[in-house]
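Next up is a structure, given as structure tokens.
The other protein chains are all here in position, but one chain of the complex has been omitted.
What follows is chain A.
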Amino acid sequence: MFVSYRWLQEYVDLSGISPEELAEKITKSGIEVEGVEKKSEGLKGVVVGHVLEKEKHPEADKLNKCLVDLGQENPVQIICGAANVDKGQKVAVATVGAVLPGNFKIKKAKLRGEESNGMICSLQELGIEPKVVAKDYSSGIFVFPSDAEVGQDAFSLLGLDDSILELGLTPNRADAMSMLGVAYEVAAILGREVKWPQIEEHASAEDASEYISVNVEAKEDNPLYVAKVIKDVKIGPSPLWMQTLLMNSGIRPHNNIVDITNYVLLEYGQPLHAFDYDKIGSKEILVRKASEGEKIVTLDETERTLKADHLVITNGSEPIALAGVMGGANSEVGSDTTTVLLESAYFTGGVIRKASKDHGLRSEASSRYEKGVDPNRVRQSAERAADLMAKYAAGTVLKGSVTSDSLQAEPAVVSITLDKINKVLGTELQITQIKDIFERLQFAAVVEGQEITVTVPTRRGDITIEEDLIEEVARLYGYDNLPVTLPVAETVPGGLTPYQLKRRRVRSFLEGAGLYQAVTYSLTTDEKAGQYSLEKADTIRLAMPMSEERSTLRLSITPQLLEILKYNLARQNDSIAIYETGSVFLKTEEDELPIEKEQLAGALTGLWHSQLWQGEKKPVDFYVAKGVLEGLFTELGLAGTVTYLPADIAGMHPGRTAEIKLNGEPIGFVGQVHPSVQKEMDLKDTFVFELSLQSILQAQAEPIAYESIPRFPSITRDIALVVNSETAAGDIYGIILEAGGKLLKEVSIFDLYEGDRMEQGKKSVAFSLKYLDPERTLTDEEVTKAHNKVLKAVEEKTGATLRG
């Protein structure tokens, strides 16, 4: 809502308060003023000029040579390219030395050999937004009314030196969508009076009811409809002052009748509509629900197909307006209109909101109806507009109004005690202070002991309960004056849950291990949403996505991380290690919530470690990625319960991917991205993992149990085993551990050889076995006995031979 400071003064005395001070006060007590703008700030030198002569430029077809009187001694010659410039016009002239928006300075110039002493301006050139410039002037210069005084400051005449306050209205403050509403607010803040416009009564001989009947079928959506008839109107431009106020409020001037309806809409907050009476085609107004599929062409020349829950104004059969949203083209007021049917109606918010949304059409009218208008201004607004039509369109207002009225508009009565107010706010206010605040708001307040009963005017439909009154008290008392305290309450234990605590630990571990945390979008493409999914589930698509790119909820995090890698690689960030924890979404039943699972994913590419001057370079490989996870599982006390098995997963390298199992249950995977995917996405060798974070956080950790430090020496035996290439080292490891008995304390793999000196299809894996008895020193014989058992088991189960 744009509020003209100058216009506001008509409704409330603003003496002694600058626009900026006013903005600050309004902001602090309830409505955020998002800006104060004075369009003419920094501009100068534009005056009203009188075009005395106009002839074609001798050298240029499209230019005109004008002689313009600027109110100075001698008229000046100005070359003007506008097609609509003409002799006798009063125009806005930027004189030599003028400054226009964009710091455009006007200088004396020669155009095709002819001298030009200034520029005749369009409204756009003076800084007015094109969308509010009247159509007549949208592609040419602006022409002032003939009574404009030559030499007068044009900025002032166009209201460009007015300060415009931009209010950021919250949905509850529909009352401030009008000048009068803002006036009430300002009056309450300043403790001043509200001045209402004077409306003149018109009593012609003819009665409006002779011209029209009003019948409302949909009374629930339209409890009040007021029609007035104004005859013999003369269509023309509205007065300049009215046009400038409309433009300053963001509304384009059309003609006097339409401008008056918009002016009163801004003044009272009540939407009005003017029909060309003669085009209605009947003497009847019927308000009803549209029939499904019914069509109407609205004022914006768009054909709209209606639904059964839209409300229409009809002439008894055909729709002539989409109620509360926009009028119909078939009954539009135009230059030949002589009789106007003026509509002022109360439509309920829901029905207007629906139509506005369905047609993607928000108008000044619909945005007010949606939030609720004041039912007690419907009749007044009609009278005000009729009066203005008599004054500025030479109309004859017919006697009376034709109405359909089933409206119940009782003001809300809310009682509250002083104690309640002080208890909620933490204040120690007195009853007189409270009463004073309500009086400033012009709410009738009756005090009985400690109780105060407030009758809330219908303009403030947002106030219905005690808490609403408390807010009024708080904001006018001032939040700055509120005491500062802390809750005095029973102490409850705060803190993180074990799950949350562990999750933080997972993150810190991964960060300590060298991975950066990423945060990506949950919405992705249909295609990517299902890739690398750990679960067999359908994806979930939005009903109305904004783009295909963000249309579907992800089932896995890996595709998002690959995108990040791609983005970074394209920017020469070659070595990247990132991880993300976040939710994935598994479809269940229609209209049921999906299952949300928290997962952990990581992606690594490029160098893992490098110390260039020492010639060390370690690229990321499968074992780096796996090592990170092994470290994590150790950190979480799960190392002993996790196993890795070769796996074939779509999008992953078939020979370099492992499924991860926790206590035998699959929880995720780790491996290299399939080379074809890497190529397609312009990635280098990329290693990823994704697993169920919930599974690892909820798994029981192995408890910490102290073992005494051994006092006896251990004995280490190394063996190199030749096995078939396919035999998994992990399997041999398991066999050794199992066969080693209780003396075998540690097994580690220290060498792997596959190559020329090996028989085809064989490889050598070397293990180091550490034997220890915590109770005594082991003898060589005991170790040999245990060790032979190990060798025998490995030989039997894998066909391994000792490497000679």
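Just so we're on the same page, a contact is a pair of C-beta atoms (placed from the backbone, for glycine too) under 8 Å apart; a residue touches a chain by one contact, two chains touch by 3 or more; residues count from 1.
Throughout what follows, contacts and distances are computed from a predicted model.
The complex includes a chain that is not drawn, and of the options "Phenylalanine--tRNA ligase alpha subunit", "Glutathione transport system permease protein GsiD", "Cytochrome d ubiquinol oxidase subunit I" or "Xanthine dehydrogenase molybdopterin binding subunit" the UniProt name matching it is "Phenylalanine--tRNA ligase alpha subunit". When the omitted chain is restored, the residue from A:109, A:407, A:447 or A:513 that touches it is A:513.
Of the options A:408, A:485 or A:760, the residue whose C-beta touches the omitted chain is A:485. Of the candidate positions A:350, A:655, A:675 or A:741, contact with the unshown chain belongs to A:350.
Considering the whole complex, the residue from A:16, A:113 or A:171 that touches the absent chain is A:171. Contact between chain A and the unshown chain involves residues 27-32, 170-173, 349-350, 353, 370-371, 423-427, 465-468, 470-471, 474-475, 479-480, 482-497, 500, 504, 507, 510-523, 540-546, 550, 553, 564, 567-568, 571, 573, 576-579, 582-583, 585, 590-594, 596, 608-611, 613-614.
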